[in-house]
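Got a structure here, written out as structure tokens. Questions coming.
Rest of the complex left out; these chains stay put.
Per-chain residue numbering starts at 1, and chain names A and B are given in the order in which the chains are listed.
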Amino acid sequence: MCYVDLRLNTNIRVSLPAVCFVWQIAMIILFGVFIRYNEESDVRKWIEFKHSHNITSDIENDFYFRYPSFQDVHVMIFVGFGFLMTFLKRYSFSGVGFNFLIAAFGLQWALLMQGWFHSLDPNTGKIYIGVENLINADFCVAGSLIAYGALLGKVSPVQLMVVTLFGVTLFAVEEYIILDLLHCRDAGGSMVIHAFGGYYGLAISWVLYRPNLHQSKRLNGSVYHSDVFAMIGTLFLWMFWPSFNSAITAHGDGQHRAVINTYLALASSVLTAVAISSMSQKRGKLDMVHIQNATLAGGVAMGTAAEFMITPYGSLIVGFCCGIISTFGYVFVTPFLEKYFKIQDTCGIHNLHAVPGMLGGFVGAIVAAAASVEVYGREGLIETFAFEGDFATRSVLTQGGYQAAGTCVAITFGLVGGALVGFILKFPIWGDPADDNCYDDEVYWEVRVLFNH
Amino acid sequence: MCYVDLRLNTNIRVSLPAVCFVWQIAMIILFGVFIRYNEESDVRKWIEFKHSHNITSDIENDFYFRYPSFQDVHVMIFVGFGFLMTFLKRYSFSGVGFNFLIAAFGLQWALLMQGWFHSLDPNTGKIYIGVENLINADFCVAGSLIAYGALLGKVSPVQLMVVTLFGVTLFAVEEYIILDLLHCRDAGGSMVIHAFGGYYGLAISWVLYRPNLHQSKRLNGSVYHSDVFAMIGTLFLWMFWPSFNSAITAHGDGQHRAVINTYLALASSVLTAVAISSMSQKRGKLDMVHIQNATLAGGVAMGTAAEFMITPYGSLIVGFCCGIISTFGYVFVTPFLEKYFKIQDTCGIHNLHAVPGMLGGFVGAIVAAAASVEVYGREGLIETFAFEGDFATRSVLTQGGYQAAGTCVAITFGLVGGALVGFILKFPIWGDPADDNCYDDEVYWEVRVLFNH
């Protein structure tokens, strides 16, 4: 069944190993030059830190505040995103396997790029890392994995490595602008992760538009068991999203509240996603695509506001609206985008990440602008919005404005960056599949037997 | 293959969206009126709390004692219960999907109902929630998900929403009676979750008895890969059951001991389940149904006693007996119940939840009655059984009696409540499938292709 494609050469026997080796060796060199343990993961420094800060118990090590959430985030990145992308009938290996590859590469690059902006000691020129850096690296990678959702089935693993290299770099820069320069709050990344990642993927997909993709139509769909596999991804994303949105918030009440808010928003979007899915089909039948995706929209949209005092019912309202909007997106907007905007979005990241992420950014802006001393207390306002140092005099209204501006920055980075990366990926050297060969694992994997006969 | 059934109309295009929207809007309104953050999840209150209680570290926030267990419980509810119910050859979408839907609805309703009884401040009229409420909501939902196990394949999603609405309500009331009025201890819910949920589901199934269910016999069974999917559910339930039984026990030794006891009981029931399964079949072959279910019986039966000083070997004995009883139940009792009592129990919840839950309640009663100052210490007895306030003078023997009474209350609530709910579900308005159309995802789901041809 394997024939030589005359137009496109999908042989990646040189390019893929070359990219992996060169980049991994570069990582080793750069880590050797720059990366060191921080004062909570270095044995000598931690002992000194405990002495100098009169800390009597190791439980005060940031590790114990962060590690359970970190592991949940890690599961979301590898099992959540990975299995969510196994839904295609013959692209499950690539869905979970390439996700694995690019995440493993991306997180190393992210430790460097994000560390450069946030954990660099200018005196020593070294980046000092701990568990919070690991969480942030997973977050950073998520942007590129979201983009993979739009490209699923249409690109080669070498192209995905390029998407990730640039995606992580762009992410680190936009994050620095949004979090440090604009001083936005975005603990769960509605803006920096979802809006950026969503529009980044859509822009790439727009540049890589394939007018003859219908030639692979027979493989662009699920089979029974591949849909069940995808539910593994959905559920692990759904269950652990409270950890995602709370992983790097303030210790104590901040993490606690972010969990509650996210939990409620997610529960609410399940019900409205089911409702709209049923309404959109003959005889009220549910569509697995909606259940797999739109049920998660509430978590995306709470990425910014989860740590704020949005109130429990506020969280339910956010989830309610986003479940509706996301499912409508799958029913109407994705076909519309493909037909009129020439954007082929395999997983519908427009509806799960781009739009809910953007909305989440604006929800965060509104909630921030509405913050008051009565609700937060004076100390609480300072703690929640980090009104310290250069930003000690910023008002909540100003903060709201900056939050909205941050959302626009994230979208702009996604669109412009994605367009540029898309043009790079158009060079005919990356081993991408032909139009009639998309969504097929056999292009990049040794596939032995399909059934157990 | 789709024809219009003249007797039953399974079109849920109006009823399902209507129920989802009305109930979700009701949740938003009720949450707006009643639900607020508690003093550990509210930024102002937590800062004040720390000041007033001289707490210097955020690690004392209850969040850090409870969150790892909470996430494990959450996995059990959504992946554990969900995937355990994917075992049928053509009902995997409904197994995992409807479980997802009703759990997401149920936990919101549970926060209200349980909060009303346990977290209401009578001065403000508000319910204050934190991570412990989230765990309890998951527990509360578990009762209805257990009931779904008996009904699997025979009811519509609208009916399941009704089962959950009443199930959560009944749960909150029986829990209030058992835990507050009778002052029973039941940290892992042998009584309030498993005995209640098991008999609730059996009673509903009894009322909904279908004499012609054999017409769907061809679909009431597994295929190879659906059995492997179900093992995902089994294993996540099995692994995280120690978290389930310890999630809301006393900080420190209580959580620690509950984990050890549950771990041991579960290990023990694996061996006896395998032994009986092998004995019950020609040539000693194992039956996947037993491995998927009866291996969990030890966890159910330790739901009450796990936090007590039952001793490690006591835990092994409980698991030993329940592994045997549960497997025998699958071999002999389930067919017997169907034939003579007209109870059709798809997942065999009688053997995994009802009976082991009841036994767990009585085990708890015996272990409580046998508690002594020598073993617990005076302070330990007070801490373990909360012999404080109105109950400061209660003896352990009396406590044992109340534990046994609590078990009977749970069973009664399950049987009577289930019978009532069953009659409600008999109205011909809920869109349930015809007798020859049961166990079939095509009734409620868009099913595209079964195999990857």
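Just so we're on the same page, a residue touches a chain if its C-beta (ideal position, glycine included) is under 8 Å from a C-beta of that chain, and two chains touch if they have at least 3 such contacts.
Computed from a prediction, not measured in an experiment: that's the story for all the values here.
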item	value
Whole-complex copies, counting every chain including the 2 in place	3
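Keep in mind that, in the parts below, only the chains that are shown with their structure count from here on.
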item	value
Centroid distance [mean C-alpha coordinates] between chain B and chain A, Å	33
Chain A to chain B touching residues, read off their complex	59-60, 64-65, 68-69, 72, 89-90, 221-228, 231-232, 235-236, 238-240, 242-243, 251-257, 259-260, 263-264, 266-268, 270-272, 274-276, 278-279, 281-288, 291, 295, 309, 311-313, 316-317, 320, 375-377, 379-380, 383-384, 450-452
Interfacial residue positions of chain B with respect to chain A in the complex	10-17, 20-21, 23-25, 27-29, 31-32, 35-37, 40-48, 50, 57-59, 61-64, 67-68, 71, 74-75, 78-79, 82-83, 86, 90, 92-93, 96-97, 100-101, 104-105, 107-108, 129-131, 134, 157, 224-225, 229, 232, 431, 444-452
